[in-house]
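Working notes for the structure below.
Just one protein chain is left out here, and the rest sit where they should.
Residue numbering begins at 1 within each chain, and the chains themselves are lettered A and B in the order written.
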Amino acid sequence: MNNYTISGSPHVHGGESTKKIMYSVIIALMPAFLFSIYYFGFDAVRVTLISVAACVMVEWLIQKFLIKGQCTISDGSAIITGILLAFNLPSNIPAWMIIIGSIVAIGIGKMSFGGLGNNPFNPALVGRVFMLISFPKAMTTWPTPQPLFSNALTDAVTGPTLLGHIKEGLAQGISAQDLIIYENIKDFIYSGSLGEIGSIAIIIGGLFLIIRKVIDWQTPVTIIATVGIVATACWLIDPVQFVHPMVHIFGGGLMLGAFFMATDMATSPMTMKGKIIFSLGIGALTIIIRLWGAYPEGMSFAILIMNAFVPLINKVCKPTRFGNTVKQ
Amino acid sequence: MANWNNLTKGFFKENPVFVLLLGCCPTLATTTSAINGLSMGLATTFVLILSNMCISLLKNFIPNKVHIPCYIVVIASFVTVLQLLMQAYLPSIYETLGLFIPLIVVNCIVLGRAEAFASKNGIGASAIDGISMGLGYSMALTILGSIREILGSGSIFGWKFIEGDAILVFVLAPGAFIAMGYLIAIMNRLLKKSK
Partner (left out) sequence: MAAKKDTLINMFVALFVICIVSGGVLGVVYNATKDPIAAAEAAKKTKAIKNVLPEFYELKETTVKSAMEDVEIPFHLAYDADNNFIGAAVETFTNKGFSGNISLMVGILADGSIKNITVLQHAETPGLGSKMSEPEFKDQFNDKKAGSFNIKVKKDGGDVDAITAATISSRAFCDAVNRALLTFENNKGGF
């Protein structure tokens, strides 16, 4: 392997390393993890642990026996993939499905392309979409959360997510205003995947990463703003057919995707201009799928689709060479 | 010796699906189960052998400028014959393969072999080439179909060994691409080793 990167001078070392970045992301994911433990109890820990362990294990096995290269699991990227995959799953999902999802996320999504940095698609989302198509039943029946310290319900209850409930209701011709009356939705306002329910906790983690300059603020803000603007416009035009924009902004996996998945360095464009185009695309696709598509949630599909456009975006928005002045 | 080479090349060295990457459309679309893959493979083999022989016989009669339309007419006739026969005597298989039987006409492997082999070789060698390529194609489709059936429906040749659903994506289009990608990777690795 070539140990030297050849590029035009001057060179400055930023004091950053892959390891440092990855562990910052893991810390940033902790508030959301604690939130999910509060809502789903032991199951949240179970899903996350299995997912992380399986991801790290798969990466190690592939490195050791197929690629026969340097061991890379200590860089922490497999741990992040594991956590993000777990955050995309319902808390009652069987262990063998999580393991298959992890094999797909790391094996197909990352190692097939040559490991960290070479993968065109976000590995955790590859795993999640694979699971969504493969196990549609297990991936769309969400357990109703039973917060710690509350009176435990005797039976585990399952229900749709808030967005799923709204989509189905609208299809039946119920008006959007009636659908979001608190009394009707209080049972599943917090149902969903581990990382879907705690938008506030995700935002805290995201802000931490922005302050540490691990991620830029433009990507998440553009995505959320695009979704918000389209949702608001539709809602203003026809409040019977379209639900209140706040539901779209705080419901579903928008926050998780905007802060932790669209900002993945390997799978997003290099320049700021490219990132803005990328984020606009994600926001637009997400809201289009949510409002007019077959699935109630479109975040993961939107990010994967835009991941595929990254090489093209990079080609259009080339980074300017150091010292070059813009020709007038 | 040449005939032996002609007979074996379709299975491994020049496998139409895994090495030549010809005829991907029916390969991906019809391999939802082992039996579907096998029947599609055999249907294509039938057309391939007959069209190879026919074109090898006609090669001196056909002027160069119109050879493609002539080949297509020959191939399309055999496909239509096959389609009518299947419809009459194998209606259940015809129903599953449906649209993909007439599409054998535009399957690259059939026209490809006519161009690359039958138009330059005698009838015997062309027939052997047709058998080899056809069976190699059938083998590839059966392997792909088996893998997709095992992973996607938990059964093999219709025999179910696990209850309920398996990894559904493998009976759908994305699973076809994933399974085929990995089979090609494995095949490349094996071919590299054997060199």
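Please note the rule applied: a contact is a pair of C-beta atoms (placed from the backbone, for glycine too) under 8 Å apart; a residue touches a chain by one contact, two chains touch by 3 or more.
It should be emphasised that the depicted structure is a prediction, and the values quoted were computed from it without experimental measurement.
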| field | Which residue of B:38, B:53, B:133 or B:168 touches the chain not shown here | value | B:168
| note | Per the whole complex, from B:73, B:162 or B:186 the residue touching the absent chain is B:73
| field | Contact set of chain A toward the excluded chain (per top definition) | value | 135-137, 140-141, 168, 171-172, 294
| note | chain B residues touching the chain left out here are 58-67, 69-70, 73-74, 76-77, 80-81, 84-85, 87-89, 91, 165, 168, 171-172
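Just so we're on the same page, only the chains that are shown with their structure count from here on.
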| request: Under the touch definition given earlier, write down the residues of chain A that touch chain B in their complex. | output: 100, 108, 130, 133-137
| remark: As the complex stands, chain B meets chain A at residues 165, 167-170, 172, 174, 178
